[in-house]
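Removed: one protein chain of the complex. Kept in place: all other protein chains.
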Amino acid sequence: MLIGKQSWQFANKPVIESWGSSGGPFEAEGKLAADFDVLHDDLWMGEESYEKAHRVLLEEAIKSALQKGNFNKEDMQFMLAGDLINQITPTSFAARTMEIPYFGLFGACSTSMEGLALASFIVNYQGAKKTVTGASSHNSAAEKQFRYPTEYGGQKPPTAQWTVTGAGAAVLTDNPDKQGKIVTTSATIGKVVDMGISDPFNMGGAMAPAAADTISAHFKDLNREPSYYDLVVTGDLGRIGQATTYELLQQSGLEITKEQFKDCGLLIYNDDQPVQSGGSGAGCSASVLYGHLLNQMKNGVYKRILVVATGALLSPLSFQQNETIPCIAHAVSIEMN
Amino acid sequence: MLPMFFWAFVVGGLICVFGQLMFDIVKLTPGHTMSLLVVIGAVLDGFGLYEPLIDFAGAGATIPITSFGNSLVHGALQEAEQHGLVGVLTGMFEITSSGISAAVIFGFIGALIFKPKG
Partner (left out) sequence: MGDKKKQKMTPEQQQYQELEQKHELKRPVVKNCIKAFLVGGLICTIGQAITYFYIYFFNFTEQTAGNPTVATMIFLSMLLTGFGVYDHIGQFAGAGSAVPVTGFGNSVISAAIEHRTEGFVLGVGGNMFKLAGSVILFGVFAAFVVALVKTLLTMMGVL
């Protein structure tokens, strides 16, 4: 049901039955390594190109999610997923392998929540019994496309972020038995916000206004206070984006505490890893949510979380044409029933 | 010999500092900065200032990318002296060729034998 201006409330509480995540060598050295189902020790994953390895990452996350819930891919009505690569080919090729009717999505790094919001809506209104949703990214494939060849000796500034080589996926169903299960309860769809930042090495600074806009809209539409949630966790704002968003939210009067306000890009890596301002990428929010965060919820650490995935909607061409960076953020609330 | 090593170090280092300032303060991309340096090298040779720098600092002037602009102008001028204006076109790559040839050849060889490490 539409609630407020841009949010949905899921009265039928779609159930996140199972989830899976995969990662690369850098993620294997990070803080959340134990929550990954599959970890690789190199970026090729036995394939001939980074783009092919990228597809493998998503396939593994989906297969892991299916297997952990005892599902077959034939049981799934729809697959909603995306990535950062041109024409989202890794995801489309994974959909070819999975043979599930497929919605290809592009929201840059906000794709994970775009997928979860849409999947929840579809399941909530009986448009599907079982869906699978997720997102992925691959550091080298993203660098090759958006920035420089991976062996190029360019110098990244401290505001830059490290694209996560990882994927996360979950199975969302209309299971009537919701006792002790994790459900999605609402979603707020973000609008594109552009505050004139044009530095592609400062994604956090560009995305912060979109995150603040969607978070404020969520609390307004659902008439809630931030204290409702144990955690408000953003996708990949990084150090600069998180600090900026926090100040913006304080300015708008929202009382979120620093303990509540976390960021997947800052959770995923260790402090001694050379990631400048933190992790980023469509796979960042997906692999952290569909791994660490949901595991924490299953263990009773969190009861209600709001996941806000943020995306920067630029391309290498738009930057060369002197465009600024428009951004978007989508939020989904996930609760333990 | 020894003073040459010192000046090579200092002059080469200073040209790199100029490049770094372009990166960090003017916020130019590496592509913009290198293009700028090449043009500066060409212009300096036009004023006859780059060759004395090479005599003074040796590799400190021949190794930075500015020397690429210098050798292009040099080649063009040498040929133009002998063959008139058309020499500007024909002579340009005479002195510089090793840099570009090496980059192309070793680029191809590199692609043959190496895989990127990410």
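Chains: A and B, in written order; residue numbering restarts at 1 for each.
As a convention for this text, contacts are C-beta pairs under 8 Å (C-beta built on N, C-alpha and C of every residue); 3 or more make two chains touch, one makes a residue touch a chain.
Values in this document were obtained by computation on a predicted structure and should not be read as measured data.
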{"item": "Among shown chains, those touching the left-out chain", "value": "A, B"}
{"item": "Which of A:198, A:273, A:296 or A:318 contacts the chain that the document leaves out", "value": "A:198"}
{"item": "Subunit A residues touching the omitted chain (full complex)", "value": "48-51, 144, 148-159, 194-198, 202, 205, 208-209, 239-240, 243-244, 247-248, 274, 276-277, 322, 324"}
{"item": "Touch list for subunit B against the chain that is not drawn", "value": "1, 4-5, 8-25, 27, 30-39, 41-43, 45-46, 58-60, 62-65, 67-69, 71-73, 75-77, 80, 84-85, 87-89, 92, 95, 97-104, 106-111, 113-118"}
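The criterion applied here is as follows: only the chains that are shown with their structure count from here on.
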{"item": "Subunit A and subunit B: spacing of chain centres that average the CA atoms, whole Å", "value": "45"}
{"item": "Subunit A contact footprint on subunit B (complex, rising order)", "value": "23-24, 27, 30, 115-118"}
{"item": "In the complex with subunit B, residue positions of subunit A that touch it", "value": "43-44, 50, 139-140, 149-151, 154-155, 157, 199"}
